[in-house]
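Beneath this line is the structure, given in structure tokens, with notes to follow.
One protein chain omitted, others in place.
The chains carry the letters A, B and C, assigned in the order they are written, with residues numbered from 1 in each.
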Amino acid sequence: MNLIGISGALRKASTNTGLLRALKSLLPDGVGMEIVTLHGIPLFDEDVIAASGKPAVVTELADRIRAADGLIIATPEYQFSVPGVLKNATDWLSTCNHPFRWKRTGVVGASAGALAGTARAQYHLRQNLQALEAITMPRPEIMIVHNEEKFDGNGELTDGETRQRLGKWLKAYLDWVEKKP
Amino acid sequence: MNLIGISGALRKASTNTGLLRALKSLLPDGVGMEIVTLHGIPLFDEDVIAASGKPAVVTELADRIRAADGLIIATPEYQFSVPGVLKNATDWLSTCNHPFRWKRTGVVGASAGALAGTARAQYHLRQNLQALEAITMPRPEIMIVHNEEKFDGNGELTDGETRQRLGKWLKAYLDWVEKKP
Amino acid sequence: MNLIGISGALRKASTNTGLLRALKSLLPDGVGMEIVTLHGIPLFDEDVIAASGKPAVVTELADRIRAADGLIIATPEYQFSVPGVLKNATDWLSTCNHPFRWKRTGVVGASAGALAGTARAQYHLRQNLQALEAITMPRPEIMIVHNEEKFDGNGELTDGETRQRLGKWLKAYLDWVEKKP
Partner (left out) sequence: MNLIGISGALRKASTNTGLLRALKSLLPDGVGMEIVTLHGIPLFDEDVIAASGKPAVVTELADRIRAADGLIIATPEYQFSVPGVLKNATDWLSTCNHPFRWKRTGVVGASAGALAGTARAQYHLRQNLQALEAITMPRPEIMIVHNEEKFDGNGELTDGETRQRLGKWLKAYLDWVEKKP
């Protein structure tokens, strides 16, 4: 099984990119995951497309999503929604012949502070993914609060209990990708 | 009274930018509106901010929003949510000392086809604006369907009935900005 | 294949219950659908449950949902969300050992006027169904505007074009239930 993990964060030390690395480290034998960040995708502007066409970084990402057996998106939360960077990427990808169609998708996220743990961003992302015809796993959910206590300064997960939760979530997700209920 | 109108679209011939121009043409004497597009605002990346600081285009826009008596945002709808370009701008603006706080804000939008008229984008935008501490006018709403029939190829409003609806909405909005219920 | 259709409306002449009847009339041979309304489900009150237990109408509905191969919910829209009557029913059903888990679910709706066609209700319902672990079909969507022109006074669909749209939607839904992508 071949997964793709997309981080909605550009920051090098992002805990959301770190969350994908932690999930990758927990994968069983025979399952791989490529982790992708959204660097290099320009702002979506139809006038630019008309003049210069679609950038290769976008069409290549669309192809990799299409080829994957499952997709995991880790999203930060900015101002009660997804980062513009992540939404901008799906605006581009929506022009690439339905790469998300029926794709089994898991949504996860980590944020600072006691509340939400990217809940608001995740529901906006799920509605966006509905438009893209992805199938998102309803439950369980992963919303990590207090990421400042659970990841180090490089965005590496250091908290054992969170690692356990991720392991359980990952098991549920892989079952769901494989059995296609 | 001094308003600012922000278009969530970059396309030169955008009907949403045209919607703001139509609203501007309907303003009564003594009320002005500056129309702003989001060209030149880079993708939000905390590593870039740490290295190079905040771009002037962002801090200047924040100042203009702060100075305005009211704000109107015209949003396209991409994939059941706001354009990444618009969300990206509010990600930046949220770092600029609360330019939206208590700002009386109207939300409008136009889209192609028979359905929605940017409804989904508008509710996501309203939640985003809540995070930014704006006060959004609850009703009436403006959601223009079939924009391909109501605007010309340059994004100019040509439909008389829509112009009338905009006039009524604008009257309600200006009253609401002035009386601050 | 055995479907269950739940109407979120109590009104006898409801166009949403009529929408389910129209869908039923379009089913191919070998596919059946039981249409259910929510009459008789009391207001959810944990004190009443503690005193009197769960009403049979609720546990029987849970069993019928669990037994069905697919579920279609037709929702009216009241005040930018689902009817309280529909939400109240899912509050009860959530106590009945996961009747919605992995259930292939289609969401449809009809409303008066030019706008929305129950769009806002449908997205709230989808989030509610996520909590209940249903799998909702992302697209196509059915949001019928101007139901006053398309249904007669008894809630019977009279509009041929809408019937055609329903037929296409139903074909996509049945494929999606059968193939389980």
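Criterion: contacts are C-beta pairs under 8 Å (C-beta built on N, C-alpha and C of every residue); 3 or more make two chains touch, one makes a residue touch a chain.
Owing to the predicted nature of the structure, the values given are computational and were not obtained by experimental measurement.
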Touching the hidden chain in the complete assembly: which of B:30, B:53, B:138 or B:160 does that?
B:138
Missing-chain contact, candidates B:59, B:95 or B:130, resolves to B:130
Going by the touch rule given at the top, which residues of chain C touch the chain that is not shown?
10-12, 42-47, 78-91, 94, 120, 124, 127-128, 130-132
Tell me, which residues in chain A touch the chain that this view leaves out?
114-117, 119-120, 123, 143, 145
For chain B, residues touching the missing partner are 102, 123, 126-127, 129-136, 138-139, 180-181
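In the analysis below, only the chains that are shown with their structure count from here on.
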To bring chain B onto chain C by a C-alpha fit, how many degrees must it turn, rounded to the nearest 5?
180
Which is it for copies chain A and chain B: same residues on both faces, with over half shared, or different residues?
same
Interchain centroid distance [CA atoms averaged], chain B/chain C, Å:
35
Once you find the CA centre of chain A and the CA centre of chain B, what distance in Å lies between them?
28
Where chain A touches two or more other chains, by residue:
127, 130-132
